[in-house]
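Left out: one protein chain. Kept in place: all the others.
Letters are used for the chains, namely A, B and C, taken in the order the chains are written, and counting of residues starts over at 1 for each.
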């Protein structure tokens, strides 16, 4: 029997290794898999390359992982926000690398990684510093820049419903990078609000088919980053 | 008020012009927009370039459009089947062009057209006659062929539910090329089994957001190609 | 240039109201963070506009009442939103397919600088200690149908934001079609900036002096209905 369910976040992230590349879902706090990230902090892997749209807030979740000096390099589109101090401090000190990628290019690179497309052309960033040293090419008289796929060892994703086969639904705008990150990772690790029986998700409304998912762990009352930040919580 | 509803298939296809490129949904009969195709036959546009996975069956739907000599060129992956005689006959006589494309490349070219990606690299067809005269390139030691996006003037698509904003759901494996063809056409024309009020489709289960759709026409009891073929129906 | 700061001009709400009048009925619209967000409240009656936010929502509505915010229902500015009937959710690759693929008709962005050829700089000062953050701006300017900018005419220090050539790192080249400022509505024409409309009580010479590039004046120059 196929059973992708894992007992808890600790078991789900147990085999992440030093130096791994990890996609972490979420746009701001929506879809941020805080419990999985905290389990990764506890687990201790370091020298990680993390791709995520942002760099976290306060001292929890992704910001806490960065604060714990586990991340060698961030690949993201928007590494600052009103409550984001951890990344900027380390970045200014030269203690963390940054690969800045336009948000749509980041999404498309991840989708390409999942879809077996090693490179593609996009009009985004043409003529800007983010296209420097990249191949550009003209099609029908318009310039495009070539971008490479982004694939990863693991993805940490937050979804809504999941079954033992890995089928997923998401909650509202927490969907964001989840579906494509599941596609692009060798092993996608997903925390869901609730695990249901196979068939408990209508085949028409499955957003991520289980083929893209490696592990599913139930986290019934996931924390919200903004609540933790407002409470002044620091992890660990 | 935005209202993409159109009274009937004839009105929906009225402005298709000679020489237009048209994406036609369906995989075999599943998802084939027969009523829209028949309206296009009645409408009379010719010299069309049609991209569709197959070439139709019997003397109805896509096969009837081809039989009526309206199609200059087919772009497809599998232009034959047990009941497909129209295309093979014209093709052997040299009266219709064929651009044969691997099915996944066809899908990805259409998706790229809708996503603003003018070209991408794929491993499919490398080293075969279908990659001849195409640029190939090596990434990480593996060869890939460059393929171009496929965009169209119109798409004819069959969906299940639709609303006046163009939001769509599909029915089972009739989904196939529909969502990506809606993306890649300047005007996507969609026949739906039923029109519902905005909000009648849960935002979580919308498959094609209305932004990709130009027109929606209700066709409550759409014909099934296999039934028509079994009955020996010929259109017009 | 402190004297220039005393010029009469539009409020942010007035700028937003003027920009809103440019949005056609039925448009799919993406509003940037900041002043552009104010535009939604000013769409003229009778027009239906569908709002897209790049984090995966089409058809959202005004912010919810205090206390009813859902942390998983937010816009690109990470602010709580509501849904209108006919809304939909989709993932990030599909969201940027909408943008890059030319499906978003109208995009209103903020700006640090706009050049006379339509170049836009709105993401980085390029300062060595700045944390560069680009978000979806480069995708929006590359893909949206019409790109307009809402911005104060000058910086807090009084320096022109409409310039001959951008000194900040670019977001995109030759992408801006029109600029709405507190002083004027200015089009980017093949020949450069063209003053189309002017705020009530503001002199053309004032606008010219506060613009860092030549400014042609439309023969049918109008006063902005604020």
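Throughout what follows, contacts are C-beta pairs under 8 Å (C-beta built on N, C-alpha and C of every residue); 3 or more make two chains touch, one makes a residue touch a chain.
Keep in mind that what you see is a predicted model, and the values were worked out from it rather than measured.
Just so you know, the chain we are not showing touches A, B across the whole complex. Of the listed positions B:28, B:56 or B:116, the one in contact with the omitted chain in the full complex is B:28. Only one of B:4, B:111, B:151 or B:164 touches the absent chain when the whole complex is considered: B:111.
Touching the missing chain, out of B:21, B:124 or B:167, is residue B:124. Although one chain is not drawn, its touching partners on subunit A can still be listed: residues 1-2, 111, 113-117, 163-165, 167, 183, 197-199, 201, 203-204, 206, 209-212. Contact residues of subunit B toward the unshown chain are 27-31, 53, 77-81, 87-88, 91-92, 98, 100-108, 110-111, 122-130, 170-180, 207, 224-227.
Assume only the chains that are shown with their structure count from here on.
Ranked by number of C-beta pairs in contact, the top chain pair is A-C. Of all residues in subunit A, those touching 2 or more other chains are 108, 122-123, 170, 172, listed in ascending order.
Residue positions of subunit C touching 2 or more other chains, listed in rising order: 89-90, 93, 96, 99-100, 142-143.
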